[in-house]
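The complex appears here minus one protein chain, its other protein chains still in place.
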Amino acid sequence: MSILIDAETTFIVQGITGREAVNLTRECLDYGSGAKVVGGVTPGRLGRDVHGVPVFDTVAQAVEHHGAPIDGSVVTVPPAFTKDAVFEAIENGVKLIVIVTERIPRRDVAEMVELAALRGARIIGPNCLGIIVPDVIKMGGIGGPAKNAAQAYTPGPIGVISRSGGMTTEMSSTLSAAGLGQSTAVSIGGDAIIGSSYAELMPLFEADAQTEGIVIYTEPGGRMEAELAGWVTEHSSRLPVVAFMAGRFMDEMPGMSFGHAGTIVEGKEDTASEKIARLAQAGISVAERIEDIPEMIRSKISERSRAGGVSA
Amino acid sequence: MRAEATFIAVEVDDAIAADPETARRLTEACPVDIYAQDGDGRLELVESNLDECVLCRLCLDATPSGAVKVIKLYDGGAVLA
Partner (left out) sequence: MRFFEFEAREIVKRAGIPVTDFGFATSREAAKEAAERIGGSVVIKSQVLTGGRMKAGGVKFADTPEEAAAHAEDILALEIGGHMPRGVLVDPKAEVEQEYYAGVVWDGLRKQPVMLFSDMGGIDIEQVAEEHPDHVGRGHFSTLLPVSDFQAKQVIAQTGVSGSPLNRITPILTRLARLFLEHDLTLAEINPLGRLKDGSFVALDAHMDIENEARGRHAKLLADLGVGPEETRQAREATPFELAGEEVDATDHRGVAGNVTEFDGNLGLVIGAGGGSLTLFDAVRAHGGKPANYCEIGGNPSVAKTCGLAKLVLGKPGVEQIAVMMSIVSNTRVDIVARGVIKACLELGFDPSEKIAIFRIPGAWEEEGFKILEKYGVDYADRSVSLNEAARRAVEKIQGVAA
């Protein structure tokens, strides 16, 4: 199985006529069993089509045309219009929204996340590449053209969560080369506020029988790793976690600390070395090099299955 | 006519280049502006954009077969087919 999406997931692309969105649509249609992209939305472009996907002025039109609720939306509109597009999707019953757009002010992100919470919807991103279930479906630009995505991602037992879109592919490719495929890989975005953090995706992986271990990519800044460490400890997670931390050099650079009020909210947990210590306390191993990840996660998985006597 | 940069050369049949309609189609098709039209509508090759060629073949699709040649200078002069 997978988390968030599967072969049956229907979605639309908001901003579908943009240059990158056209490519992304093609990629999703071509990948795996072919994504069910049931429509695209660009205001003023009703009646056009993009690679055979009908274009509408509004999300409501897309839903009406589809004749049933639409599961998801990939949002690729410019930052000034993103909040409105996401509100439109949520208010039209869409439950999973992947926001690709970068450079959205925090206030807008907070508003989108708050509305999503009120309506029982989930946001992935912003500033992310989306979700991929190897050989089945991808939702977003993750992995690039179908041919390239197929080179890097293979089906298997590892859940991948990454704050960097590019590194999602690099890490998955390394896992694949070592014979460790992925159940689902999620690019969650690197901004200060994002729709879904590591800890918020963990329960989904925890409930997914295919997933046996988690690999994450992290960077300095924020408290999301501390939150993950807390979650893993509190829930006695069955899933071993290996983390890779980039940006260690930033610890030695000036101007990186939040200082003052930021620190008392964000805590003193956001430098690379503090995060590594925090993760280690929760039993999460931190890899020095990406090529070490496969062996580390493999041995942790076999340790667990020996200790628990349960083999997945 | 032919123009050449470091990685890419483009050759266009002279008769084709003189036709303003073909020149217009090439100018519209190319995503990196390798083709342009002079005051009389005749085709011009923009040398500074040649190396930006993304090998998309749109110029080949816009013209009769063999009229436009995109040459990969880094690949022993292989012609994009």
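For clarity, chains are labelled A and B in written order, and residue numbers in each chain start from 1.
Operating definition for what follows: a residue touches a chain if its C-beta (ideal position, glycine included) is under 8 Å from a C-beta of that chain, and two chains touch if they have at least 3 such contacts.
None of the values given here were measured: they were computed from a predicted structure.
Check A:A7, A:A60, A:L204 or A:I290 against the missing chain and you find that the one touching it is A:I290. Touch with the chain omitted from the figure is made, among A:L201, A:M224, A:A243 or A:L279, by A:M224.
Of the listed residues A:V109, A:M139, A:V232 or A:I297, the one in contact with the hidden chain in the full complex is A:V109.
Touching the chain that is not shown, out of A:I124, A:M167 or A:A185: A:M167 (per the contact rule at the top).
Listed by residue number, the positions of chain B touching the unshown chain are 6-7, 32, 51-52, 54-55, 72, 74-75. Where chain A meets the omitted chain, the residues involved are 20, 23, 79-80, 103-107, 109-111, 113-115, 118, 141-145, 148-149, 151-152, 162-167, 169-170, 173-174, 177, 190, 192-193, 197, 217, 219, 222-224, 227, 244, 246-250, 254-255, 259-266, 288-291.
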